[in-house]
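Only one protein chain is missing; all other protein chains are in place.
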Amino acid sequence: MRGSRAWVDGLTVLIAIAVILLVPQLLELYSVINATIYVSMAVLALSLALVWGFGGILCFGQAAFFGLGGYTYAIAAINFGDSNLPVLFAVALPACFAALLGYFVFWGRLNDVYLGVITLTVALILFKFFNATAGDAYKIGKAALGGFNGIPATPPLNLPWDKSVQLAPEQIWYVAATLLLLLYYVSRCLLSTHFGQVVVSIRENERRAELLGYDTRRYKLLIFTVGGAMAGVSGVLFANCVFVSPTMFSLSYNAQIIIWVMIGGLGTLSGPILGSVLLQMLTAELGTLQWLDPNFVLGAILVVFVLLIPRGLQPLIAALGERTFSGLAALGFRRRKWIKP
Amino acid sequence: MDFGVIVVLQVLVAIAHLALISIGLAVIFGMMRVINLAHGEFLMLGGFTVVIAANHGVNLWVAMLIAAPIVVGLIGIVVERLVIRYLYGRMVDTMLATWGLSLLIVGAMTMTFGNTTRGVSAPLGSVAIGRYQSSIYELTLVLAAAALFAIAYLLFRFTRLGLIARATMQNAEMADSLGISTDFVYAVTFGIGAALSGLAGGLLAPLTGVLPTIGVAYVAKAFITVISGGAAVLAGTASASALLGTLDTVATFIATPVVGEMTLLIAAVVLLRLLPEGITGRFLRRAS
Partner (left out) sequence: MPTKLTRRALVKSAAAGAAALSTGPWIIREAMGADKIKVASIIDVSGGLDIYGKPMYNSINLAVEAMNKAGGLLGREIQLINYDPQSNIQLYTQYATEAATKERVAVVQAGITSASREAIRPILRRFNTLYFYNTLYEGGVCDRNIFCTGTTPGQTVAKLIPYVMKKWGKKAYTVAADYNYGQITAKWFKKFVQDNGGEVLASEFFPLDVTDFGATLKKIQAAKPDFILSALVGGAHISFYRQWAAAGMNKTVPIASTTFGDGNEHIILSPEESNGIYAAYGYFQDIKSAANEAFLKDYFARWGASAAPMTELGIMQYTGFQLWAEAVKKAKTTDRMKVIEALETGLSYEGPAGKGTIDPATHHDITDVYIGVAENHKFNVVEKFPQQPPWDTAAVCNLKKNPNDNQQYVIDVKT
């Protein structure tokens, strides 16, 4: 069983690398930029998949860390002139904020709905704050916060060892896609360590984990911080392929992330990645239809999904895949029997 | 002196505003632990009913007090029978389904009515208070909210329906085994919650105008108020609205509306941290 799992993993990595390299060659610039956006949001979906799907923490404000990552990167990059330190800040600041918020919330023993409301409220506070910074007074160093407009002229990433070379859109695609792949496998590894196992057990039954002697608050805090840092990374990528604005903190982004995770499959890692990409592509397609309102279609799909496919896409695909595999295996078995004399 | 009166009145209006937009969600959440993210759209539908009815000649008050609640109440019952009924106990799934519903309703309204703001003028004119002028209609909202809460309290306390509702809220299984059809109670409650939201939306329409997308602005505030209020439906909503509304208005007068809203949100966060079960989780426990 282990051997075949490693075989599938290895194959998946090879296919993924092939896709990453081929996309800029096969698709036009416009599609590459879109693909980069989808991949950045997939990282965000992955962060909530980790925090919620495996940590059991219903964070309704994951976009807060996403937005903080984006804003930190933009402000730091404008002030520093290059992107090396800003990237580090942009991951560290959301992580610290997540740690603080986590401390505030977990040490207060808050759970499900109440946790969700507090995280949403925090995201909204950030939204209202950044939305109101249009005046001149709101500057951090050289960077004007821009209020509702956001910060359109964010300097793009540059090569870490040569600050004068800024990355072109295709190269940002490489960075984003590789990061997604990396973070996916890092998450997988994290979940298979002792720490990861404890986190999952807390999700299953927090009281039992406590009675077994684990300080559940610490574990939840740590996984929440990791999720926050990952969302910060997604914010940096977003700042590079779209631009930074207060809508990153808005209710609609927060809800979208939750929807991606649910449709992709709560409790899996690859499901939300798939779910986020598919839904984003769908929303973009719907936007071009003149006669049908995109909200209407998306809403209908969601309702149907919840009623008919509540566990999400990934379990569905996995189940189909298993049936196909077993069907193929049965066929192969029969073939072997045939060939043998 | 009259500025003081004005501030107090404005605080009352803000509390009424919050209470009105939250009561529908509170009834549904309090009864069935369903987080109805389509709540903002029920408000919007109530507003649209009023605007369309009024523009077709229906008396404004009839539209607001009768047409809006009935229309939205019926829509609520339909929604409950078609979607929510399958999802009781699955809180996250209901969130997702109701978010989908909200998008669907917004989309449907946009396709039918287009995306332009429409409205009706606020009735009743204005009144002078000292050197200031205030819209009488705004003040009427305060009375309307108070009346609504009073009626709801009387219903809960002194009618058989209220008794059944409270019993189901406290212990659904027991109520079921005593012969009460919980399915029926849930459907009716959802309908009533929707009707209350429709009424609120209708009452607010003359002040804000209606647009298919105004629901979004309401749902977050309502959600936060209801959760901060805690398990008790009426007392929770009333106390949370009072606290948050006062803070919001006072901060707005001192600084700007944005600061007011942020104060409301920060206060909610602090409140939830200190009282994790909401206000009525700790105080006023025995209130309905």
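Letters A and B mark the chains in the order given here, with residues in each chain numbered from 1 onward.
As a convention for this text, a residue touches a chain if its C-beta (ideal position, glycine included) is under 8 Å from a C-beta of that chain, and two chains touch if they have at least 3 such contacts.
Keep in mind the model is a prediction, meaning the values are calculated, not measured.
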Full-complex touch with the removed chain, picking from B:Tyr86, B:Tyr153 or B:Phe253, is B:Phe253
Hidden partner sits against subunit B at residues 3, 6-7, 10, 13-14, 17, 110, 114-119, 121-122, 125-126, 131-135, 137-138, 206-209, 211, 213-214, 217, 249, 252-253, 256-258, 260
Even though one chain is not shown, subunit A touches it at residues 28-31, 33-34, 37, 128, 131-132, 134-136, 146-150, 152-153, 242-243, 245, 247, 284, 287-288, 290, 293-294, 327-328, 330-331
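The working rule: only the chains that are shown with their structure count from here on.
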Distance between the CA centroids of subunit A and subunit B (whole Å) is 33
As the complex stands, subunit B meets subunit A at residues 35, 37, 83, 86-87, 90-93, 95-97, 99-108, 110-111, 216, 219-220, 223-224, 227-228, 256, 258, 261-262, 265-266, 268-269, 272-273, 276-278
In the complex, the residues of subunit A that touch subunit B are 58, 104-105, 108-114, 117-118, 120-122, 124-125, 128-129, 131-132, 251-252, 255, 258-259, 262, 266, 292-303, 305-307, 310
